[in-house]
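Before I ask anything, let me first share the structure, which is written out below as structure tokens.
Shown here: the complex without one of its protein chains, the others still in place.
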């Protein structure tokens, strides 16, 4: 695999393919237009400037296209920047595809779907099982592609499904230790809790919030779909209410976005499992390139903490 | 009209009818059972003790029955208490009915419905009008009976409809001053914002929260019904989204129960109108029996403040 | 009217008059001095750089002077910037005056004064009326010119009077719905609540806080003036106390600047009316150039929210 | 001196004089009226019940009268209570006076006044000195009598003056260590900071808040008086502004009642000196009857903490 | 096993043994002394009054003695109370021992110690293992007896060890899912995190805080012991620092008692495991006697929430 862009140091030259994540046009102090291009590969991104660009350049180098670039890595205001020596659009002959340039979950979507379906199969309460299965089916394609967030944690292709699979494993081992937990409710809660993100987020690449995402949020979206599904399946029972409650309360507090605090055991545990998986993902990301005996960068979503890697832990791989 | 129970002073005797609001059984220090009965009329309530009660007493004097009582008003731990000299159940011959013993809105339900329907008629956007009309129709009976809360403000029969009617008037005069406000959205928001309370609360007498009220809350309940209604009416347009947003955000902040803050002008104003009407209701209640130049009791829902009646304002009526 | 500066796009050229709002001197990397000039007109402002400026330039292009400029609109760090091709001071022959370059209230000051006086006339309590009238008279000139703030809302010439006039209309319609409100107190509260800003703020152009503004604040300033006025008019009655309380408590909470929470009905409503008018002003500003179906910029003073314009609302005018 | 009421234990009998602090009438379960009387002496207070009281009793045993009592100390719900065996009003022949029954400052009022006047004399800035002297003169009688609060700290006769004297000593020694402090401002700030309490509080016995105390608070009251005094003395200078600022900001934060945070050094130090003296007073009170090696009762005004007396500190006196 | 005291209803009679938890002496309104005795058994406690007690009674019925009682269950102010008909101290002939009257962990102490030792054995880092083993050995007796708290969760004999054993199981299954976690640090953190409670709390019966518990807290106590142990074992390495950090940060935030937030992965997870186990314990306790379809009492330590038992879950056992 090619050396990822985040592994280049200031002063190095490179010749490589990149996916254009976004492009902004500016006018330089000499009055000429230029493009600020965010280039990305499977490891991360870098900013590049294309000075004195022509109208053709503007039309060619657009978001989500793949380009071939020769350039040098320099530094501007403390961040790496790519000085472009040559840039060209790619064709079929380059044999490159978008999927090669995005970060994605370490598991295959089909594999994750199969694991999730196994958990659904293990739900013994028929009402809970049918509603959960129906909603997963309904959103299957997007569910397998969507990130779990625009930033912070699991913000990559298939991040949502990967987050759910990890949480299901956690749920299973915790429930094994506390027999009072109802695994039917807990598994369904895990599978449905963030499913509204398939409508809240714009999709796997250059993810942003949709209008309904901003005005309603993923919690309200899926709460309503649970009721619609129950209506459709002719289910009228307390399970419908409890599934709604599990989703509604999974952020735990009003100030974190949940209009109701968890009022059943499984809702409280769902919140904590969600937290553990998100935090492990963020801490692992923060520490992955840190040397033993050193501190990571600050992580805003974790109270701006900077994490320490013990001096007797292993060194990171330098790809 | 009979002199209401809240107007009696310690030392007075009375002979009157009351609605039993609740009954609790206890065992006295002499080992005999007794009943603690909360009696209510259209002005308020008083606690009474029925000492050495028989099994028949227990079976007769139950919640929501009407009784005839002769007794004296005494005082216990700073609160009035009724010493029962004689108590008997009522029959058809007493010509009393539950409705005479509950506090209710100063307007007639039919009158309020007619006013609300006029506002619905004034909504020019057909999608908004149809959804609003449909939901009011669907819950009409309960909507006209329900209180707006279990305590704090508009906690009386038809309190919900009365709160909505007052807010509609406020909405109308404010919108007249700010032409950028869309009255279609604003009126619909006012009418729907608390409609979920018909399922969140148990009904007009001795009101408590239902199970779905506790697990979902009135906001989620009606948000889902808006979508169900739109589906039923075949409406698929941004108005559905905005009506949901108006309801979702009307408590303004996460810690006050809204998972989304208001993001359209009408949602922000809806929240403020709701606040003004609730606060005027609470302040008027607190001050209604206060003498000029004195302070009211503390009002917990208003940051525990005690309000002042200017010395040049009018004296309260002593019914 | 000339096309306002905020309506120019990157790449356009312009020839126009501007008011200099502020000037800062810098030294460029080539060692030569340059001026950073903030130019303003009645719609907003733009930054311009005058490179290699002479001592005469420094003496000529000073704050609050009007200049004639030919230049191009470019972009720097995401904000528009004006590249100056030619700049000269103006003379009487240019027929321009400062008043043409500042944003001001949509109503004429005399018209606003007349409306406010009508409300004062409607105050039936003589003590309240005399104190209010006296203070408005005393500060009349500044009251009609002053903005209501240095930023956020009503931050334009005559913004204070405009804010008061809008609030009086609101007060009138709300009081019509809640008869327990004392309009004498409420109108006087509205008129006096921010009057201390005539001493807290430096005046209508390039507004900043005065020393006494910073050390005392507009609330304390006017509370003291109410007492001085009462002394002067020989008024000794509870009304003096209540007018002070209305002003003191109009920010509602200690953390928002009010040393006392509202303890009379009119004070609570005064706070809410103030809020409604300020928020409508800010939301209207934020949305005025937003296209239907899009979100505004974030508004810091409104909890950093970004507001949505429904897709079926009207497009903004593009002057 | 007589043994104070707080030093009696359950089971002891007593014959003594007390000041009636307050009286409440109740009706017992046998239907007869009774009085709940709070009796006080120079050390504290105790509750007593006068059962089956006559109308004469009600007329005789009123607040602020002195009575002679024979009784036994018993216990009710964890607090001492006095069982009255005999009670009679006192006459001139008893040779008792109210002043003997109230807790007061350990220094003589005249002595405190003389110390305060010495500090005023040491203020070299004539404007500051004249305003301070004038206000102390104006309120001299009340200033020397008033408590500093209704509860928490210095809540005794002359508590206000005593608090000021202690703070002046603190101010003097701190200013000696930090030469950048202006002792003129600091001394005047100390003397004036709580002077508004002479109007905020009802006086030295059974202290409560006045109406203007509740609606304005002691800070606003004295800020206005500073300006009135300056007007009267014909002083127009920055000192007037700074004295107002010192008083306004001495609670430090909005949520603690100060509309402005301290913005000059002396204001910041004034706040801290106020805090030290109040806290020392509260901690000394809490610990005065605690045995070494034990914890005090919780002190609500000190974050509900319970303080420890080291085991090697001295035992309290048992009067 | 005898029917536990919490399973008795008002009106039932009983003859049983109880452990006296605490005794308080009072004086009744008739002037005679009485004892308020808190009686406890393995399920909970009940208040009883011993009226007109003799000095011998006072000397006999003391805290931590076992008594034989015949009485009736009555009710006072909403709580059960035991009316004593006969009470006598017990002797060897009664064959009762304190251990039979206290609630304790469902596992045997020796069994728990053996499980904990197995985890210590699994720690591969010699420094971490030795320090952990040494501290467990040092406090072994108290560690196996101590509750984990005075109230809220695991507040029973051996509660501390039981909490640790549950957390170790949780740690093991979570670490199996997240390979970046260092189980050496995590297991040691779990074992040591609350070990300071053996000095912070007074012991297993009628648990209170010790003086050093109040002045230092269990966190500081054990942090210091970790260093003392390392000194004693001659260990000077980063492990000592990390073990201290794990303990210091396990409450996660300053306001929850941790002077440092977790800065290594294992510290963050330790905090979350602690939370899960404490919350499961509290929720299980709250719901154990609740009927399906009903809500529990409010749980103060869980944000005062009242938890719901789904209507399709099992009924509680009624012992």
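Which chain is which? They are A, B, C, D and E, in the order written, and residues in each are numbered from 1.
Assume a contact is a pair of C-beta atoms (placed from the backbone, for glycine too) under 8 Å apart; a residue touches a chain by one contact, two chains touch by 3 or more.
Predicted model, so just to flag it, every value in this text is computed and none were measured.
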| item | value |
| --- | --- |
| Interface partners of the hidden chain - shown chains only, full complex considered | A, C, D, E |
| Option from D:96, D:211 or D:276 whose C-beta touches the chain left out | D:276 |
| Selected from D:169, D:206 or D:228 as touching the chain missing from the view | D:169 |
| Residue of D:161, D:226 or D:242 in touch with the missing chain, whole complex considered | D:242 |
| Positions on chain A where the hidden chain makes contact | 10-11, 72, 74-76, 83, 293, 295, 308 |
| Touching residues (missing chain, whole complex) on chain E | 211-212, 214-217, 219-220, 223-224, 227-228, 231, 241-242, 244-245, 248, 253-260, 263 |
| Touch list for chain D against the chain that is not drawn | 125, 166, 169-170, 173-174, 176-178, 180, 182, 185, 238-239, 242, 261-265, 268-269, 272, 275-276, 279-280, 283-284, 287, 295, 303, 305-313 |
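Heads up, the rule we're going with is that only the chains that are shown with their structure count from here on.
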| item | value |
| --- | --- |
| Chains touching both chain A and chain B | C, E |
| Smallest number of contact steps required from chain B to reach chain D | 1 |
| Same or different residue numbers at the chain A/chain C copy interface, by half rule | different |
| Size of the rotation, in steps of 5 degrees, that lays the CA trace of chain B over chain E | 120 |
| Distance-maximising chain from chain E - centres being C-alpha averages | C |
| For chain A paired with chain E, centre-to-centre distance based on mean C-alpha positions, whole Å | 41 |
| Between chain D and chain E, centroid-to-centroid distance (C-alpha), Å | 44 |
| Junction residues of chain E - those touching two or more other chains | 295, 308 |
| Interchain contacts, given as pairs of chains that touch | A-B, A-C, A-E, B-C, B-D, B-E, C-D, D-E |
